[in-house]
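Only one protein chain is missing; all other protein chains are in place.
Lettered A, B and C in written order, each chain numbered from 1.
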Amino acid sequence: MNPVNYLYLAALLFTIGATGVLIRRNAIVVFMCIELMLNACNLAFVAFSRMHGNLDGQIIAFFTMVVAAAEVVVGLAIIVSLFRTRHSASVDDASLMKL
Amino acid sequence: MENLIAPLIAAPLLGAAVLLLGGRRLDRVGHWVGTLLSATSFVFGLILFADLLGKDAEHRTLTQHLWTWISVGSFQADVTFRLDQLSMTFVLLITGVGSLIHLYSVGYMEHDERRRRFFGYLNLFLAAMLLLVLADNYLLLYVGWEGVGLASYLLIGFWQHKPSAATAAKKAFLVNRVGDMGLSIAIMLMFTTFGSFAFGPVLSHTGDTSEGKLTAIGLMLLLAACGKSAQVPLQSWLGDAMEGPTPVSALIHAATMVTAGVYLIVRSGAVFNAAPDAQLAVTVVGAVTLLFGAIVGCAKDDIKKALAGSTMSQIGYMVLAAGLGPIGYVFAIMHLVTHGFFKAGLFLGAGSVMHGMNDEVDMRRYGGLRKYMPVTFITFGLGYLAIIGFPGLSGFFSKDKIIEAAFAKGGTEGWILGGAALLGAAITAFYMTRVMLMTFFGEERWRNQPTRSPQAPSAEPAAEHRGEHAEPHPHESPKVMTIPMIVLAVGSVFGGAFFSIGDRFLHWLEPVTGHSEGDSPLSAAAVTGATMVCLVIGVAIAWAQYGRKPVPVVAPRGSLLTRAARRDLLQDDFNHVVLVRGGEHLTRSLVYVDHTLVDGVVNGTAAGFGGLSGRLRRLQNGFARSYAVSMFGGAALLVAATLLMRAV
Amino acid sequence: MSFPLLTATAALPAIGAVATAAVPAARRSAAKWLALLVSLATLALAITVLVRFDPDGTRYQLTESHAWIKDFGVRYELGVDGIAVALIALTAVLIPFIILAGWHDADPLETGSRRWRPTQGFFALILAVEAMVVISFEATDVFLFYIFFEAMLIPMYFLIGGFGDRAHEHGEEAAATQRSYAAVKFLLYNLVGGLIMLAAVIGLYVVAGNFSLQEIAQARTNGSLHMATSTERWLFLGFFFAFAVKAPLWPLHTWLPNAMQESTAPVAVLITAVVDKVGTFAMLRFCLQLFPEASKWATPVILVLALISIVYGALLAVGQRDIKRLVAYASISHFGFIIMGIFAMTSQGQSGATLYMVNHGISTAALMLVAGFLISRRGSRLIGDYGGVQKVAPVLAGTFLIGGLATLSLPGLAPFVSEFLVLVGTFTRYPAIGVIATFGIVLAALYVLVLYQRTMTGPVKPEVSAMPDLRARELVVVAPLIVLLIFLGVYPKPVTDIVNPAVKQTMSDVHKSDPKPEVEAAK
């Protein structure tokens, strides 16, 4: 088989993650979906690095992980404080952008 | 000498300005100022007249150029006055009779607190009329023309607190405006045809253009004349104009306003001579009005309205004569002048009667007044004899000539017109006799009658001051009122004879209007005889009806024609139904259309945008996820775009 | 050109506006006097322009020209021809009267019923409008003109929306809402027009490469700048639409009645007598000069619309119950005459139209200001609420009548001259239209006399029985206007002499000459 399939897989996972973000209301699950998307990207990067035969792709993936970690930390903190205040983790409850 | 023309107009204009701007300070002397200034302009007129008589017939035209009024491209309107025999005649008539009426009004309006303003308006009236007859081009004439309209508006509506008066004034102005429309269109036609609208160029080049154009101009001028001279179909304002004080009626009917139309037609004689169709129209209008006015005059119980009807019919005579062309012009003017005398006399007499009867105008509540106001009776009587054309008096000469001329038109037209004129003479005799009998003869129907009868609501404030509502005490009017009446009576007795002995008037006017003897199928004597017969018949019928048997105080229902005539032959009703009602509906519906349709489209567009933005606003539902969807969709579109770009 | 006279004429009121606005709130009367003085000084400058202008000289005089936005070839170019001079004079003459008439319109009321109305703002806005109007009469650079043509809307918007009649039949709230409705309507209407014009302006730049009226017009006449027929027509329509909204021409007129009805009488005069004139003036200066062929192409339609305006406006005036609305519709009818005169393409028509702009300004001012005095006395705009005023306030009634007679263009008063010139000018080329338009004079008589009869004559109504006659200030406002009406009515030469050469120029721009009479009898 040829390694392009990895890219197909990555695309698939990314799409699933994105859809999840759109569908789920529980903030935590939404976050998980975001993680999923990030991982899909990572997979793609790794596959690319294999294609081009250099490690830059892996470096980028590595950075992605770091950033993802940071993002998760902050995001979960936000969720917690949100839950503290309004006793729910639903993203729809925080619909204050309405006119 | 021609420099005297401007002052002739300026004098009454000055009077109007002074009296209207002067304020209360002038209240005590105002009326004398007005009278004096109109008299002044009469004096100027006399001086100029003497001057003209000094010249030989061909050079009796003075012109005075003051300044260029409007000058745009080839459109040149000058303020230039032209004094020739025709305008001279009018000047004397206007200023002379006008001054007498001023004098009369001093007494008549004595008790009116707004007398000063009244005289201001009178002076304005004179000034406008003088401008009308002295103008050297049609546009300047138009100024005087509308000025007369304005003055009549102010005077007819002088007692503005009476809604009827205000309405009558408005009506008069509007109907005149319709006529003015004709005049302005005529001026435009002249400008496009001759490149000018001054008398000289236009009247001397009528030969160079097509008859169609001239007919159009003629008809438009006729329309204008109908408006001012109260000819059918624009006569409806004249009757209502009686809402004004009686001197105003005298002024309008005798000296100034209604004569303007005749002046216009005679002045534009050259145009009409070259346009037979227009002439025919003029004669028809004249004949119809002649009968119309006469019939209306027969049915009115209001003395002023009856006289108004007679004016209509007399002006009809003049228009008829003017329509006959060179054979009639001179006689039209002659009748106009004599009519000026006796009609003014009649109106002043009527005013004097009302003055003595607490402003009662219903002739059915008069009767037997000859004992109580002898002067009025005599002067009125002389005027009466004059108007019915009693042999020897002025009406006899002038009217007779017109009837002759009508026959002289020749052909069936001649017969028809002449017949109409004869019939008119008969009816005139009838209704004037009726007025005479009902007013001065018979038993005294005003005894133990409450005045201010319902169909005569013309409450003149003068009377209100005296506050007499009980039985009237008929009395002769003061000298200041009777003297003018006497003077006019003299004029109406001898005027005609003076003019026609040796055709003085003919020779005087001929250089301007031209004259030609038509070939009459009847001899002058025959016509005169016929006229006499008609006269006798008319008087006889009137005597049979109103002289022998007593006159009922409450008007009998009368025949269909009578009732129609009382309502001005339903012409007002027609106007009311068709024009007034129709107009109201039109405007009301247009207001609706403007609000709903025109404005509705605009507001609709606005509302549409508002609604649209409201819809779009819904998208901003504040749910992060739906924003995310749009982001995601956008991303998808971007991918698609890039792919497409690669594909192509 | 040593001293920039035109700039000064426009700048003075602008500076005055700023100064007036800066007067501290307590010193209200000071602001009034300052505004009045500034307007009078502007009048003096305008008269200097009038004197310095030589009717027989070059077309544009007192010109000033400085580069402004080099990248787009926008220049600060001023210059006046006879028409502009006449209209500048009109503006400068009217503004002092407007200020004087509105002397107390913007006073704060002691009662808390109405919100505090900043007097300074009122007069400052009026001066600002004057400045913009004047400069848009002077501008010979299309872009410059456009800017001020649009900017005018801002002060007008506040004048209409901010200062209404104190009296209103439906109470204060209704008054406020109706005012803001009228103001917004005015603003949107004119903005749409301006937007379309902006597109046309840009299009013109694309085609011509610069904005200078003189250069473009010159290039058009000597053929060095050729436009495709369709392009020219589109550009013409773009410009004309904006001007037709401003003018206003049927069916784009519906903003005017609301605006005039809701604003105070002086502001109403400002709208109809001053601001709207910019529209008709611009038709004459820009539409005809820049797009002669397209103008001729559009003439029939425009004439018909103008005719509709004349009759329609008059008929609606007859049907109105509100004095101010009546005057507004009368103005629409008169604007119909003006536009008809412009597009009749005859020297009589165009001179008449220009004269008409001046005379209509004066006559409407007279009628409307007196009406304003009347309304301020009785506290109602409805005709039905009056009656018999003539008996209690004869001077007021008299001036009102004169204003009305001027509006129905009675001979001897100024409007007659212009109206007749327009009619003749139209008649010589389009007889049918001229004849129909003549009906307008009958209808005019109808609405004016009905108005006068219902308000002034008849038995005295109890509400008006205590009505005082005109006060000194009000007389000072009305009397000069009436004098001016009579003077220009009997001796319009001063104006026509200035206007005629300019009109001759415009006629040559559109390659038209007066039709010759059938018989050369004039000589």
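Here is the rule we use: a contact is a pair of C-beta atoms (placed from the backbone, for glycine too) under 8 Å apart; a residue touches a chain by one contact, two chains touch by 3 or more.
By definition in this document, contacts and distances are computed from a predicted model.
Asks: Hey, which one's the missing chain according to UniProt: "NADH-quinone oxidoreductase subunit J", "Simple sugar transport system permease protein", "Urea ABC transporter substrate-binding protein" or "Sarcosine oxidase, subunit delta"?
Replies: Options "NADH-quinone oxidoreductase subunit J", "Simple sugar transport system permease protein", "Urea ABC transporter substrate-binding protein" or "Sarcosine oxidase, subunit delta" narrow down to "NADH-quinone oxidoreductase subunit J" for the missing chain.
Asks: Given the contact rule set out at the top, which of the displayed chains would the hidden chain touch in the full complex?
Replies: Missing chain, whole complex, touching shown chains: A, B.
Asks: So one chain is hidden, and I want to know which residue out of B:W32, B:F441 or B:F623 touches that hidden chain in the complete assembly.
Replies: Per the contact definition at the top, the residue touching the missing chain is B:F623.
Asks: One chain isn't shown here. Among B:A544, B:A607 or B:L643, which residue touches it?
Replies: B:L643
Asks: With the missing chain put back, which residues of chain A would touch it? List them for me.
Replies: The list for chain A reads 1-9, 11-20, 22-26, 28-29, 31-33, 35-36, 39, 42-43, 46-47, 49-56, 58-59, 61-63, 65-74, 76-81, 83, 87, 89-90, 92.
Asks: Which positions on chain B touch the chain that was left off?
Replies: Missing-chain contacts on chain B: residues 621, 623, 625-626, 629, 632-633, 635-636, 639-640, 642-643, 646.
Heads up, the rule we're going with is that only the chains that are shown with their structure count from here on.
Asks: Tally the contacting C-beta pairs at the B-C interface and at the A-B interface, and name the larger one.
Replies: Looking at contacts between chains, B-C has the larger number.
Asks: Taking each chain's centre as the average of its Cα atoms, which chain lies closest to the overall Cα centroid?
Replies: Central chain is C.
Asks: Could you tell me the distance, in whole angstrom, between the mean C-alpha positions of chain A and chain C?
Replies: Centre separation, chain A to chain C: 67 Å.
Asks: Rounded to the nearest whole Å, what is the centre-to-centre distance of chain B and chain C, using the mean of the C-alpha atoms as each centre?
Replies: 37
Asks: Once you find the CA centre of chain A and the CA centre of chain B, what distance in Å lies between them?
Replies: Computed from C-alpha means, the inter-chain centre distance equals 98 Å.
Asks: Touching chain B in the complex: which residues of chain C?
Replies: Touch residues, chain C against chain B: 185, 188-189, 251, 253-254, 312, 315-316, 318-320, 346-348, 351-352, 388, 390-391, 398, 405, 410-412, 416-417, 420-421, 423-424, 427-428, 431, 434-435, 438-439, 441-442, 445-446, 449-450, 453, 456-460, 490-493, 496, 500, 503, 514-522.
Asks: Show me the residue ranges of chain B that touch chain C in the complex, using the header's touch definition.
Replies: Chain B reaches chain C through residues 20, 67-76, 79, 139, 142-143, 145-147, 150, 153, 157, 160-161, 163, 165-167, 170, 173-174, 177-178, 180-181, 184-185, 187-189, 191-196, 201-202, 204-205, 208-209, 213, 583, 586-588, 590-591, 594, 598-599, 602, 606.
Asks: Could you please specify the touching residues of chain A with respect to chain B in the complex?
Replies: Residues in contact with chain B: 18, 21-22, 25, 91-92, 94-99.
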